[in-house]
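Moving on to chain A:
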Amino acid sequence: MIELLRQSGSSFAGDINNLILLVTVLAGFWLIVAEVVLFWLVWKFRKKPGVKAQYVTGERKEEMKWIHWPHNIILVCDVFIIFFAIKVWHHVKQELPPAQSTIRIIGQQWAWRFIMPGADNVLGTKDDIETVDELHVKVDTTYHYKLESVDVLHDFSVPQFRLKQDAIPGRIMTGWFKPTKVGHFDIQCAEICGIGHGIMMGKLFVDSAEEYDKWIASHTPAEATSH
Partner candidate 1 sequence: MAEYVAHSHDEHKDADGHGPSFYIKIWAILLVLFAISVIGPEFGHRTVTLITAFGIALVKAYMVAVNFMHIKHERKYIPYIMFAMLGMVFLFYIAVSTDVQATSGTNWENAAAKAIIEENKDFEHHLEH
Partner candidate 2 sequence: MGTTTPIATTRSVTGMPTGRLAVWWVIGSEIVIFGGLLMCYLMLRLKFPHWALNSSHTNTFAGGVNTFVLLTSSLSIVLAHYYAERKEELKAFGLIWATIFGGLCFLVIKGIEWTTEIQNGFTITSSLFWSFYYTAAGLHALHVIAGMCLMGWISIDVLQKKNMHRVELIGIYWHFVDLVWIFLFPLLYIAK
């Protein structure tokens, strides 16, 4: 359902979509029931000449059941939602699958800096590629990211990936994603970070394996290739 509004592009996006669908169905059901009952009661018990209102305390058992049954069913719905919410959360945020590559993402007022491991796939070596506002990743590869900030809070957000994580100065936040679709997507900053918050935009390029290798080759720093 949410796919109609924003396509998904990562391995866990589908799980989040399904959770949203589950909540939509359960919460939507209750919304419709409550609204229909509300409007129906207003119409049915509208003021009519000569008809007096009933005296209902709501404290007798047979009256209370009208409250208690919905209450119990809502509890069951809640348990369902809690179960699936935590399951998805655990998958996306808590348990990291083994990384095939690790990148560093650094937020600053008002740009994203990306450090990619380069051809050797190891961070902190000479062939690391540093880019600004432009991140290239290979499709179907599990990435870990190390998210940092140099000044204020930022938030690394890619709607297609259903990915969002605050960057906090002083901390290193680790997370993962696995792009599944080739293309280019917007990277947003989703935490207010000053007057340039509205221009803090990055581009995420999910390349096919060949495209990616080509890009790496053309962007590897000169001193790394010199020897």
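To be clear about the criterion, contacts are C-beta pairs under 8 Å (C-beta built on N, C-alpha and C of every residue); 3 or more make two chains touch, one makes a residue touch a chain; residues count from 1.
How were these candidates chosen? In short, all candidates are chains of the complex that A comes from, given by their letters.
What you see is a predicted model, and the numbers here were worked out from it, not measured in a lab.
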In-complex contact of chain A, chosen from 1 or 2: 1
For the complex, which residues does chain A have touching candidate 1? 93-94, 96, 169-175
